[in-house]
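Remarks on the structure that follows.
For this depiction, one protein chain was excluded, whereas all remaining protein chains were kept in their positions.
And then chain A:
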Amino acid sequence: MLALAEPPAQAALAPVRVDVRGLSKSFALHGRRIDAVEDVSFTVRQGEFVSLLGPSGSGKSTVLNMIATLLAPTGGSILIDGKAVVPGRTTPQVGYVYQKDTLFPWRTVADNIGYGLELAGLSKAERHERVARAVARVGLTGFEAAYPASLSGGMRQRASLMRTLVREPEILLMDEPFGALDTHTKLDMHDVLLKIWEREKQTVLFVTHDLGEALTLSDRIILFSARPGRIKDCFEVPFPRPRDGVAMRETPEYAALFSRIWHALGEEFKKARKS
């Protein structure tokens, strides 16, 4: 199992950025112990795009939140760039994108995107320049002064993505960031994200329950089992880059890999429904 969760040979030379070892997490719920994550180990190397795929309740988001230091693990360890993370103390090189819209409603789009830079104490001029570039990259030009409440879901998620990316994090944790969007907007966001990633090659850990999304974006898919969350399997996604999210879905290789993972995933969805 552990061997499967290792990156492919050609990436093996890149340094390990995220190293998760024997991670587990249990909660107490109404006096009962719930094991959410059990003995999860994997590594992510520099510049890799890795998806954590599984049914809801499989603990994949819990794993991500522990890496983000939002949750404390019950067992095991997490190393980022060789250093153990401390729950509650954020790691500066890590950026996090939520599924839920967490743009600050009292700030304009530009002020939301520039928020992290403001915290870091950048000058107004520098902030302005970097925000303008970020806004242009995701097609939000003209909406800088708008408040989030007046934007569509897709636009909000673009702004949200740029709020994280404008700080240029080297490691990006994404928790079903496009889960709340309609199919069309979602495909659109895949292209936006792929364009950015193919240029900047952040190390990405992407949580999703959407197999198509995982295949479109990732180098590697780590499949989680239904609760308690364990790593069930691991798949290479060898499609060439740059990728076209829509065109690649029409190739026979895509169909073959899709059906292979689909069956493995299907079993877990069935288990998740039963419990």
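Here is the rule we use: contacts are C-beta pairs under 8 Å (C-beta built on N, C-alpha and C of every residue); 3 or more make two chains touch, one makes a residue touch a chain; residues count from 1.
Going forward, contacts and distances are computed from a predicted model.
Remark: of the listed names "Membrane protein YedE/YeeE", "MarR family transcriptional regulator", "Cytochrome ubiquinol oxidase subunit I" or "ABC transporter permease", the one matching the undisplayed chain in UniProt is "ABC transporter permease".
The missing chain, though absent from the display, is touched by one residue of A:18, A:37, A:50 or A:68; that residue is A:68. Interface note for the absent chain: among A:115, A:143, A:178 or A:224, the touching residue is A:115. Only one of A:75, A:105, A:139 or A:153 touches the chain withheld from this view, namely A:105.
Across the interface with the omitted chain, chain A contributes residues 68, 70, 90, 92, 94-96, 98, 100, 102, 104-108, 115-116, 118-120, 147-150, 163-164, 167.
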